[in-house]
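Encoded as structure tokens, here's the structure I'll be asking about.
What you see is the complex with one protein chain gone and the rest in place.
Up next, chain A:
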Amino acid sequence: MITPNSPEISTLCFHCGEKCDSSKIHFDDKDFCCQGCQLVYEVLAKNDLCDYYSLEAQPGKTQKNTNRSSIQFDYLDDEDVKSKLLDFQNERESHVTFFIPLIHCASCIWLLENLFKINASITSSRVDFIKKKIQIKFLHDKLSLKELVQLLSTLGYEPKINLSDLDKKSKPAIDRKTLTKLGVAGFCFGNMMLFSMPEYFSEVKLLGDGFKRLFDYLNVVLALPIVFYAASDYYVSAWNAVRQRRINMDVPIVLGIIAFFLYSLWEIFAMGNAGYMDSLGGLLFFLLLGKIYQQKTFATLEFDRDYKSYFPIAVTRMVQNREEVVPLVNLQVGDVILVRDEELIPADSLLLSDQAHIDYSFVTGEEVPVPKRKGELIYAGGRQKGNAILLTIQKSPSQGYLTDLWNNESFEKQDKKLLEPLANRISGVFTWTVLTIAVLAFFFWMGKDLNLAVKAFTTVLIVACPCALSMSTPFTLGNTLRIFGRGKFYLKNAAVVERLALVDTLVFDKTGTLTDPANASIHYEGEALSEESKSIIKAMVGRSTHPLSNRINLWLGQHPAAKLDQVEEKKGQGIWAVYKNQEVRLGSASFVGASENDFAPGGNLVFFQVEEVVLGYFHIQSGLRENADLVVKELAEDFSLHVLSGDHSHEEGSLKRALVPTIRFNFNQSPINKLDYLKRLNQKGANTLMVGDGLNDAGALQESMVGVAITDRVSHFSPASDAILDAESFGKIPSFLAFAKDSRKIIKASFGLSFLYNIVGISLAVQGLLSPVLCAILMPVSSISVVIFTTLATNLMGVRKGLIHLKAP
């Protein structure tokens, strides 16, 4: 336990909870790790907002690494940008919604919703915790959008504003319609059941006939909103299907609704009977319930991101040695831009500065920065590490090597690879069978009793209405979606489950997908390292944040670090240190003066040099992801496997040995090559699943039947895909695929179950024996039993596949 009195434990920053090192600031009886944190505290204390600190301990984020330039947000003064970002504007007030990734605790909500205490021009602010969004209403005469964003970022809550925010002028409205329809259907259904009570107990005379008539008429009135409002989506979908000469699930549903409604009207007004209005209400209520159950969304995840979600909204442009911040869309070919440390290069451009170190992890998944020299072309999507660099734009941001992918025709198709759901194919057969039976029953009775013939015809349509049939799919898929979600595999929608079940070909990206940068394999070649040397290296790499340093640091484990007299990191080159009056260098070939060509290609080399003598080098290759070999071996039995890589082929041999020899490897693949490769596989009739991680896989993910983006941090970067897989669940891929196949079997089994009900119902109906009471019992029983069956079956399969863990008793 940390107690404030124990002196050996370093003090934690009052604002962010990070360890305060030598530069600790003592202010107002509290310790702060940096000026930024203290500043935030000061602002809050001045405005009497210190409740922020009492709701959660150390809720803030360290302000150490934020270097803001005063002109950073200048682009927010641009009228065009402003009008696109604002949700609403009138003479006095503006409304704006920001995405703030930092929102993580109750304190965040509290502070952000009390912004009006800091600046009186903010009239209200409201946080959506799950989506990490805040809607702010402010008086734009007194506070500009730019000042508002500046205020937020002073508090540490800098909104993330991306290029894509400018695009969607019409923000997708939240789907409230289905829920409203469910409310209406529930209301009508409940009341109709009440008014049908006398019918259910028709054997017992509860009330006089006058009431029964009134109740029947009330049922008709209550059925109107159901038929004309709640069911409207089904009419549209069925009509669209019929127009395209297809039969989908909604066609028999609509047939049922019409038969129900018209026949009940006839029964009530012409015959003086009760009709089936309550069953009609129940049908719609359960159908809508199933629809909502299937619509599970992972609100924090975005599946449709393209490069615009990663690119900044504005860049720093140099005009006659003066910096100005301009919106990215206004950037012209030939402009000179300034890209600082950790900033993204927004367009293919030529390097004007002497050298740069570009981290392409965004694009390829490889996180070791690539050195670039003056005059080299740098592709968009890279991130500069180190000093600020100057570039001149060669292509507009939407036309680059990477972003050109999105101009490919694959992205034109709205609904990619339309696969007919299982339910639709069955419902075609189903509809024709039911119609045939109804017609046969009609002709059978026609000779004897015309009245009975009409009754048999309509009741067959009514009872065969695929209530249970149409409920098995949404509930099975909805439940599968939830079980996948618990296993950290997030699907875009329920239709993906069905596609997943049909997959027979798996395509993997190599870097970042099969291999894991954090799981590097390191060989040391040269003069054996003494314990002392190891200590020196440990101390040196501990000072650097370079990915290769981190890997060597991990490789050395808990080795004690030596005390160095002097140490300095040359960004992108290596580390220079002095130890016991000896000069030690650790870094690239050029840094130690060796020629890289003398060594085996592949992987990264880090040289260790003491007093101008190279003692040896580390050979660092990105290793396979944990369990990757086991997963691949398991998958190779049932699927045909392919690997696509943008790298050179020097690793092919070692990879084949580590994995399975039957895998087809393809190296030197550009983003477009990857897309075309998937296209060729699809043309050959393969059902493809692509697993990738970087923006360079975006085309292949789009073209494949199921595109799975793999990521270490689920809410962070992932290209557009059908599903997002948390990297730690990589080992479960075989189980996920098997489970998708199981859920397809469950759907088929529940179809069998509902056919059973239909056979019973229809056999009664053709004999003209169906009564409102029987109908009122049969309909809900069949629906509910199917729902229970699918739920139990999917959970059971989930436990068997190890995707649901039962808690130990």
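Convention: a contact is a pair of C-beta atoms (placed from the backbone, for glycine too) under 8 Å apart; a residue touches a chain by one contact, two chains touch by 3 or more; residues count from 1.
Following the convention adopted for this analysis, contacts and distances are computed from a predicted model.
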Among "SufE family protein", "RagB/SusD family nutrient uptake outer membrane protein", "Cbb3-type cytochrome oxidase maturation protein" or "sn-glycerol-3-phosphate transport system permease protein UgpA", the UniProt name of the subunit that does not appear here: "Cbb3-type cytochrome oxidase maturation protein"
Option touching the unshown chain, where A:Phe187, A:Phe444 or A:Phe667 are the choices: A:Phe187
Residue among A:Ile25, A:Leu39 or A:Leu55 that touches the chain left out of view: A:Leu55
Among A:Phe27, A:Phe129, A:Trp266 or A:Phe665, the residue in touch with the chain that has been omitted: A:Phe129
Given A:Ile25, A:Ala45 or A:Ile672, the one touching the chain that is not displayed: A:Ala45
Per the touch definition above, residue among A:Asp74, A:Glu113, A:Glu147 or A:Glu626 touching the missing chain: A:Glu113
Residues of chain A in contact with the chain not shown: 45, 48, 50-51, 54-55, 106, 109-110, 113, 127-131, 174, 176, 179-180, 183-184, 187, 190-191, 194, 207-208, 211, 214, 218
